[in-house]
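Below is one structure; the comments refer to it alone.
In this view, the complex is presented without one of its protein chains, the others remaining in place.
Right after this comes subunit A.
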Amino acid sequence: MHDDPHHDNSLDEMTARARALETILVEKGLVDPAAVDAIIDTYEHKVGPRNGAAVVARAWSDPEFARWLREDATAAIASMGFMGRQGEHMVAVFNTPDEHNMVVCTLCSCYPWPVLGLPPTWYKAPAYRARAVREPRAVLKEFGVSLPETTRIHVWDSTAEIRYLVIPERPAGTEDLDAGALAALVTRDSMIGCGQPRRPEAS
C-alpha cells in the first residue's frame, strides 16, 4: 500500500479490488489465506534466480552435468531439486562466442519459475515482448549489453510449455573459483539472455 496523503482512509483501486476478491473467496471457503501466504513466501523467499545460478555454475564446472543439461535439462535440473510449476519441460540453451541466446514470451509471460522465480515486470511488459524478436540488439543496449556485430543472436519465443534457460559463457579468470563463487557471478538477466555474467573482480 502507498502512503498517499491525498487519499487518507481510502485504499488505492487495485488494493481494494484484490482485497475484495480475496475476501469473497475466503468467505466462500474456496481459498485459504494461509495457502496464499505460503505461495507468496515460496516465490518471495525460496524460489528465485539463485536456483538457476546454481545450475549454471555447475554446468560451468562439471562437464558431465553440462552434457546432461544439453540432453535432458528437465531431469538434470530436477536432480538439483528444482522442478514443478512453469518448469515442467526445460531446455537449456548455451551461449558461445558465435551465438547469443535470448528468451521471450511474446504472447504472455512464460518463464522458467523453478530456476528463475517470478518473471520481472519488464519481461511481462509489451515493450520487451514486442521488441525482443525484432530488434534484440537494441533491447540489449538498454540492458547495457553490446554484442560484437558478428555474433549471431537466437531468440526463443516461449509459445508452448517448453521453458528455456540460457547458459551464459563462463567468464575468463574464474578457473580458481568454486561453485558458490561462480554462482555469485551469474545474474538473472544473463540467464534470460539480457545480460552477461559479472566478471570476477567486479563481484
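Just so it is clear, a residue touches a chain if its C-beta (ideal position, glycine included) is under 8 Å from a C-beta of that chain, and two chains touch if they have at least 3 such contacts; residues count from 1.
What we mean here is this: contacts and distances are computed from a predicted model.
You can't see one chain of this complex, but its UniProt record names it "Nitrile hydratase subunit beta", from the set "Nitrile hydratase subunit beta", "Alpha-D-ribose 1-methylphosphonate 5-phosphate C-P lyase", "DNA2/NAM7 helicase-like C-terminal domain-containing protein" or "ABC superfamily ATP binding cassette transporter, permease protein".
Although one chain is not displayed, its contacts with subunit A can still be listed: residues 1-2, 14-25, 27-32, 34-40, 42-44, 47-49, 83-89, 91, 104, 106-109, 117-118, 120-122, 124-131, 133-137, 139, 142-144, 149-162, 187-189, 194.
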